[in-house]
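Presented below is the structure to which this report refers.
Removed from the display is one protein chain of the complex; every other protein chain stays in position.
Every chain is named by a letter (A, B and C) in the order it is written, and numbering of its residues begins at 1.
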Amino acid sequence: MNERLVSIRNLKVHFFTYDGVVQALEDVSFDIDRKQIFGLVGETGCGKTVTSLTILRLLPENAKILNGQVAFKGEDLLSKSEKEMRRLRGGSISMIFQDPASSLNPVFTVEKQLLRVLKEHSSADPTEARRRVIQSMEEVGLPDPRRILRLYSHELSGGMQQRVMLAASLLSDPDLLIADEPTSAIDVTIQAQILKLLRQLKDGRGLSVLLITHNMGVVAETCDRVGVMYAGNMAEVGTMRDVLKKPHHPYVRALLEAIPKPTLLGKELPEIKGTVPSLLNPPPGCRYHPRCAYATEVCRRPDASPQPTALTNSHFVSCYHPQGD
Amino acid sequence: MAEHRISFLLLRKNPVSLFGLIVITAFVLTAALAPWVAPYPEQGRGVPNLEAMFAPPSFTHLFGADSLGRDIMSRIIMGSRISLMISLVVVVLAIGIGMPLGALAGYMGGMTDEVVMRVTDLFLAFPSLLLAMAIAAALGPSLTNSMIALAISWWPWYTRLVRGQSVSLRERPFVEAARATGVRDRNIILRHILPNSLSPVIVQATVDIGTVILAAASLSFLGLGAQQPTPEWGLMVSSGRVYIFEQWWISGFPGLAIFAVALAFNLVGDGLREALDPKVRRSRRA
Amino acid sequence: MSKSSTRTRYILGAAIIIIVLAAAGGYFYYASTVPPPLPPQPLLLKVVTSAEFTTWDPSAAYSTEVFYMVNFYEPLLYANLPGSAEPFRPALATSWDVSPDSTVWTFHLRSGVKFHDGEPFNAAAVKYSIERTTNLGLGAAYLWGLLDKIEVIDELTVRMTLKYSAPLTRIASAEAAAWIMSPKSAEKGKDWFEAGNEAGTGPWMLESYKPREEVVLTRFKDYWGGWEPGQFDKINIKIVTEDVVERQMLESGEVDIATRVPIESVSVLNQTSNLIVYAKPSFNNYVAFLNTKRPPLDNSLVRQAIAYAIPYEDIIKVAAQGYATQARGPVPKGLWPHQDSLFQYTYNIEKAKQLLVQAGFPNGGFKIVLTYAAENPSEERFAPLIKFELEKLGIETEIRGIPWVEQWALAKGDPANAQDMFLLLWWPSMNDGYDNLYGMFHSESTPFFNLAYWYNSNFDELIDGAYAITATDSAKANQMYFQAQSLLVEESPTIFLYDAMSLFPMTRAISGFDSNPYYPFTIFFYPLKMASTSTGLGQILPMYMIPVPASVYAMRQEELLRAF
Partner (left out) sequence: MEGMSLRRREYFIRRIILTVLVLLGLTVLTFILAWIVPSDPAALYVGPRARPEEVAKARVLLGLDKPLYVQYFIYLRDIFQGDLGVSIRTKRPVLDDLRLNFPNSLELIIASLAIALIIGLPLGIVSAKRKDTIVDHISRVVTVAGVSIPAFWLGLLMQLLFMRVLGILPLGGRIDTIVGMMYPVKTITGLDLIDSLLTGNWPAFSSSLQHIILPALTLSAYSIGLIARMTRSTMLEVLGENYIRTAKAWGFSDRVITYTYALKNAIGPTLTVVGLTFAYLITGTFYVETIFYWPGIGSYSALALLSLDFPVIMGVTLVLGTAYVLINLFLDLLQAYLDPRVVLG
């Protein structure tokens, strides 16, 4: 049953800073189904992390959600109370981060931190809680959990720290796991193990994962569906095969061409001219138009940023001149 | 220098530091124009006026008169010149000694760094005001000696500050580049290291001027600083202490002046520190 | 978070609450209930002073500790108030007779007197005490320089032979170096005394001593003078360094007697219903030595000009709030040989300017250094007055307030680089003005107290001669003293500022108080009585205090003199 778990519609988020208003997200929409790994891809600063934090409503004080809704299991998270949101966080939605070393509290042992999660979300007595913690640690492949429990985070390797984070997030059997660049801070050999682990959890537990990354290789290897973002816009959404094999959005196509492939050996690497626009005063209409070879007058109109148009029932692109066959 | 324009902007936005800025300007102006601003400059300097002995605050003497009938407001105004002079001399001396030492230690590293920093640690491992008191007492109580004492116990703060700066600056590419192109160490320190460690020094100096005024007043209160009849604020509070119950204004107003000026410098220093701290600039409230 | 840390947090919280409750409970318990009435309490006198012990040895005591010593120890005889019929009254000696040439003095001692350590008082004790003082040669021992030998005639008679004729009664009744101590205790040596012990015959014994905090005296039961009802049983003396604090303790009722209050508060204290400040004449006087060894002050015309430029009235008003009279020569009024008809400089800035013109300094144009003792609040108050008056003559004055030890050390150095003007508070250590004239103006090999460095042989012969014949031919002595002091005023090596009064603030409830200028910086507690027993010990004094009206007005001199 592939029914919808998360559906995000026309999300608009702005940040108010001394330097001016950063228009971080503009009209972002996409869905995540159960038992599915959805990859959210884009260059740094395109709004991937802001989107994830908006789902969990963990945005800093100077951010404001101006528009859009975030439906999770049919309920709109944006209208929930802080108390309800707190029960969700670490409950049915949990999150792991990029740099595991600094994401664990340095002055508490692993045991104290994991038991704390359970204490917040369940009324299990100490022995029951300890059992579930050890079980969860074993599930994420941590060797000799009892020894690790007594250690502090600085006494663990990067990979082990990330596994502890994973163990913590699985404690209360979440439906959705948000993973914000989980492997970028870890060396490559461990990276593959973590990604394999995510896939096992998806199949084993029916867990949905929102995987945020800037690495197309990780997407190809792990994700079922993909959404490519550019400067706060959702350029293209579709199955992994749709987007990677048959990209229609000019930016996505240029992005995929720029990835060094064996076939390009010896040739000059193609690149996208121009730079990522500053979000303090982004270009009107489609934000890619200044760098887009196919940009026309309509792309520049301020009030009409391109809406997602369906290429197939699962492949959408937000562009007035989609390319490809 | 866009950075300083922004910090000034931030300073203006933060109302509390703005208040500090206004008080400081008033203080500096009063000090500069003291003889012309003071209603009775002669009494400010110390000439007694026995008719007005212990006169309470009134229109002729806004802050009242002291035990020799001298107008306290004029004494405070003339005293502002002394307080400003003390704090500027001490801070400039402290920077003059501390900054080059710090830059040298930070940049050179190795033995010089070890020696300079151990001596600095020795001074800093020790309440600086206690050291100042001991030196002032040893040299003999006078205004100049208290300034020397304060400068001797203040320079280590700048050495440590600038050393930290220059250690981090040393690795920066533009310094590496300068060294690579054969620029002599001395010039690197003068033209690169020192100017770049200026902004934290400015913040520290702003706060320090307030603290030095407080410290100098404390020394005078204990009789180690200015001598009669100099209108030094600490001395005025101390000599008014005997009359605190009947004639509270003799100690009251000079103490208020010390408090206001020290508060102003601390507020502006705080505002500057916050303004120059990059993390703060981005996360203002919605 | 494991269970243990939350448990510790609860325990910590509970502990804090308990302590706060205990403190609050204690406060309310104390404030609400007056403790059960105790058995009839001893009559306690509460005193506050800044006097501390620099030494406990009666032979060496010469500084602030005399405040306590006069109550522990007794001399052979006491000097009466100036101008009273009999100059002296018996103490440990009942009577004394002197040979015609006043070189041999015989004292008949009082019988039945005991020391605090139980030993009997006798001639041997007198001989032992005086010889111990002269041998140690500390403090005021130099007074006994004229003693040739001392013999015990019998149990209660002692004879002293002098090297030359002199009024020995004045020395035997001096404030210091004339006390008689118990030989048995004194044998234990100086360290025994310095550990905080006394062995006198006086009306008060030491009960307890906390350095820098508190001295408690209690009655010496078998004191030869006996005790009357109403006299005190115990005296608690608090030591405090600040005069403003002494005043507040007096006002808040924490003490009955204070010794030093800020001069400006005297008028306010006099207005409070339960307090009074007695102003008694004293032999303390303020002088300003001029450095006669350093130009331009080596020129007597310049010195006279300065003498005319001194604002005597203003100084008295600022430094003594009127509780003083302008000095007439170095010997204060009431002390022999004070000269009523001696010339007295007055403030006359025009005459000062003329004198400077004559002296060759038409508009001054030179700088002088003035030093005063930082501990002396009066000098600190009037020093600026001198500075700004001399400024009118074009003389620039640098004021330096330094501790007495330093001020004196500087002055005793080489006059060439010593100070120009030296402010000094002087008081005689002997009941004879000769001590002032000799101490301050007699020629000296190395500077000691003649800090004008003014050496005049004619002046020396006049005063030494007069002193020798004081006992035999006082009229001639007085005439010689007049000549000597006129010479002083003419040459004006020193400016005579004012004779200060001693101030004794206390509650009106105390009766029997009197102060004798021959015994400065002391209070004899024996004659005191508490008129009404309202502030007896039994009742705890409420901690609040009646707020005194803040109005202050300048006191005219006549009104002040009426105050005591």
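Keep this in mind: a contact is a pair of C-beta atoms (placed from the backbone, for glycine too) under 8 Å apart; a residue touches a chain by one contact, two chains touch by 3 or more.
These numbers come from a predicted model, not from an experiment.
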Contact list for the unshown chain, restricted to visible chains: A, B, C
Sole contact to the chain not displayed, among C:161, C:197, C:252 or C:483: C:252
Option touching the unshown chain, where B:111, B:138 or B:180 are the choices: B:138
Candidates C:406, C:444, C:460 or C:491 - the one touching the absent chain: C:406
Residue numbers in chain A that touch the chain omitted from display: 56, 58, 86-91, 94-95, 97, 99, 102-108, 116-117, 120-121, 152, 154, 165, 168-169
Missing-partner contacts on chain B, residue numbers: 15-16, 118-119, 121-122, 125-131, 133-135, 137-140, 210, 214, 217-218, 221-224, 234, 237-238, 241, 244-245, 248, 251-252, 255-256, 258-259, 262-263, 265-267, 270, 279, 284-285
Chain C, residues in touch with the chain not shown (by the definition above): 1, 5, 22-23, 26-27, 29-31, 35, 38, 44, 46, 52, 54-55, 194, 211-213, 236, 238, 240-242, 245, 248-249, 252, 254-255, 374-375, 402-406, 408-409, 446, 537, 540-541, 543-545, 547
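Here is the rule we go by: only the chains that are shown with their structure count from here on.
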Chain occupying the middle, per Cα centroid: B
Centre distance in Å when chain B and chain C are each reduced to the mean of their C-alpha atoms: 44
Intercentroid distance (Cα basis), chain C paired with chain A, Å: 89
Two or more partner chains touched - positions in chain B: none
Contacts with 2+ other chains: residues of chain A: none
Of chain B, residues touching chain C in the complex: 46-48, 50, 53-54, 56, 67-68, 140-141, 223, 227-229, 239, 241-247
Chain C residues within the chain B interface of the complex: 243-244, 248, 262, 264-265, 268, 314, 317-318, 374, 377, 380-381, 383-385, 387-388, 391, 399-402, 548, 550, 552, 554
